[in-house]
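Okay, structure first, notes after.
Only one protein chain is missing; all other protein chains are in place.
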Amino acid sequence: MKRTIPLAITAIVGAVLVIAYFIPHPPFDGLREDFSIFFDIMATFAFILGGGNLIKMHGNRISRREEGWFFSLVTIVGFLLVLLVGLTKFGNPDGFRGSSVTASGSYFDHVYEYIFRPCGATMFALLAFYVASASFRAFRARNAEASILLLVAFIILLGRTFVGALLTSWLPDSLRFLTIPYLAEKIMVVLNFAGNRAIMIGIALGIVSTSLKVIIGIDRSYLGSD
Amino acid sequence: MNRFHQIVEFVNDLDKRWVFLVVGLAVVTSTIFRLTFPEIPTPMVRSVYEKVESLPEGSRVILPFDYDPASEPELQPMANAFVRLCAERNLKMYFIALWPLGQNMVAGVIDDILQTEYPHLEYGRDYMDFGYKSGNEGVVAVILTDIKKLYTTDAHGTAIDSIPMMAGVRNIRGFDLILTVSAGYPGLKEWIQYAGTPGNIPVAGGCTAVQAPLLYPYYPDQLVGLMGGIKAAAEFEALVAEAYPKFQEDKDRFLTALVRMGPQTVTHLAIIFFIVLGNITFQILRRKRQQEALKR
Partner (left out) sequence: MKRALWIIITGIIVAVLVVRTASGNMESPFAGIEGFGTWFAALLTLAIMSFLYDDNPLYRFAEHLFVGVSAAYWMVMGFWSTLVPNLLGKLWPSLTAQLFMPGLADTTHDPLWFMYFIPMAFGVLLLLRLFPKGGHLSRWALAFILGTTAGLRLIAFLTADFMGQIRSTLKSVAGLTPAVLPGGSPSFSFETMFWDLVAVIAIMAALCYFYFSKEHKGSFGAFSRIGIWVLMITFGAGFGYTVMGRIALLVGRIEFLLRDWLAVI
């Protein structure tokens, strides 16, 4: 029972969606839309689950006074405050029943503007420094393959700036194929394109076979061990 | 070990914080001095521009804004340029978001561009905002066949049937273009897979530079054109400014990507310097180790 019902649910839902592609007529087309909408609704419950897990994890750290528990308190206070402000539409210019929760001037909008935005953008901006450090420390021509990788990255980095065009602008038109922008473009639209297309075909085959295994019930890893 | 090799060893083991400092200084100084360089549009960027330009007035364009503040500095300039071009061409804009924060991005362009620069355009008649729905590709799959089944209201809670530009719209199959701005999953790839290819709707758009190489295989059959990162945005801005000279007046407002390409170029050079430096020290030390091994 613990395994049969979930297996049946997966099989029925998956099969309906596949059949609906080949037979886009009632009842399959309608069921396809309904299942997709149910999926969209359940995705919101996944957010709630995520929030619940966060509270549970950080709550445990606080109650056990683990190292850094104060920072867990910051997480929980931040979480609860934003939840309260968002669910009550606190400070919304049009009141609780009016307009969007993200309406300009609302407290929820201030949270986005002055906390979410700077934190999110800066976290990712840090990667610029680490990419530079990695280029210096790890990007080395140790063998033929690594040398190709290095050379291509070099051409692309130069080719995507004005300097790349400037460096080889003295070349005559008959040697246009040696200019950095031309090389960068051909690398991208011919060789990068080819490599990524091969990878894409491989991934597509992998996903198709994995999806089939899940629908048929061969892959049951999501059910756990008990 | 002689003095030369000691210096090489020192450079080779340089603390990463020195690299950080150089990169930081490169960005800060070049941002302060506002260096700009001319941009020559590449064919893929030109394709996006020509596709939008070729649409007749009143054509329906869906604009999915699937990104958040983490990639905003890279993608906002192209989002702004898309909206300005669509507004200039009098196209009907339908904004949508598959990322929760995408809704804020849409609100940003509506406030900063459409309401400020194009006050004659009216919400609900010339543009509208579907807002955000959870479900990723599930949302795209539904709106390909029936928009109103999922979107009963727009982002502001207005009944969808009361919005004039939704009259006669059942799904997105009749749309003339999907013009996306995307930072990852779900994004441009999902719009191609779940709407463009099955619905035979032209897809064009921009994405982060990280994502761009992975999407090249879709061009040109499943993707009309592709703009990868800030460089492509700068090329697109150059094209728009050439066709509509009023955008050449205020660089900081209309040509943001072009302005940002200055620091970008300087920092690229700094990184190239580090790659070269790292490889020189690596080769010198490798040769030294080989010679020492031969001696033993």
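Chains here go by letter, A and B, matching the order in which they are written, and residues are numbered from 1 within each.
Just so it is clear, contacts are C-beta pairs under 8 Å (C-beta built on N, C-alpha and C of every residue); 3 or more make two chains touch, one makes a residue touch a chain.
What you see is a predicted model; the values in this text were computed from it and never measured.
Enquirer: If you put the missing chain back, which residues of subunit B would it touch?
Expert: That gives, for subunit B, the contact residues 17, 20, 23-24, 27-28, 31-32, 34, 47, 50-51, 54, 70-74, 100-101, 103, 131-135, 137-138, 141, 148, 150, 152-153, 155-162, 190, 192-194, 196-198, 208-210, 212-214, 217-218, 220-222, 224-225, 228-231, 260, 263-264, 267-268, 271.
Enquirer: Could you list which residues of subunit A touch the chain missing from the display?
Expert: Within subunit A, the residues touching the omitted chain are 2, 5-7, 9-18, 21, 34-54, 56, 58, 68, 71-72, 74-83, 86-87, 96-98, 100-102, 108, 110-129, 131-132, 135, 139, 145-146, 148-157, 160, 186-205, 207-208, 210-212, 214-215, 222-224, 226.
The definition used in the following text is that only the chains that are shown with their structure count from here on.
Enquirer: Measure off the straight-line distance from the CA centroid of subunit A to the CA centroid of subunit B, and report it in whole Å.
Expert: For subunit A versus subunit B, the centre distance works out to 15 Å.
Enquirer: Taking the touch rule as given, give the residues of subunit B at its contact with subunit A in the complex, in rising order.
Expert: 14, 16, 19-20, 22-24, 27, 37-40, 42-44, 68-73, 101, 103-104, 107, 111, 131, 133-136, 138-139, 141-142, 145-146, 149-150, 155-157, 213-214, 216-217, 219, 231, 261, 264-265, 267-272, 274-275, 277-279, 282-283
Enquirer: So in the complex, which bits of subunit A are touching subunit B?
Expert: Against subunit B, the touching part of subunit A is residues 29, 32-33, 36-37, 39-41, 43-44, 46-47, 98-100, 102-104, 109, 112, 116-118, 120-121, 123-125, 128-129, 131-133, 135-137, 139-142, 150, 153-154, 157-158, 160-163, 165, 181, 185, 188-189, 192-193, 196-197, 200.
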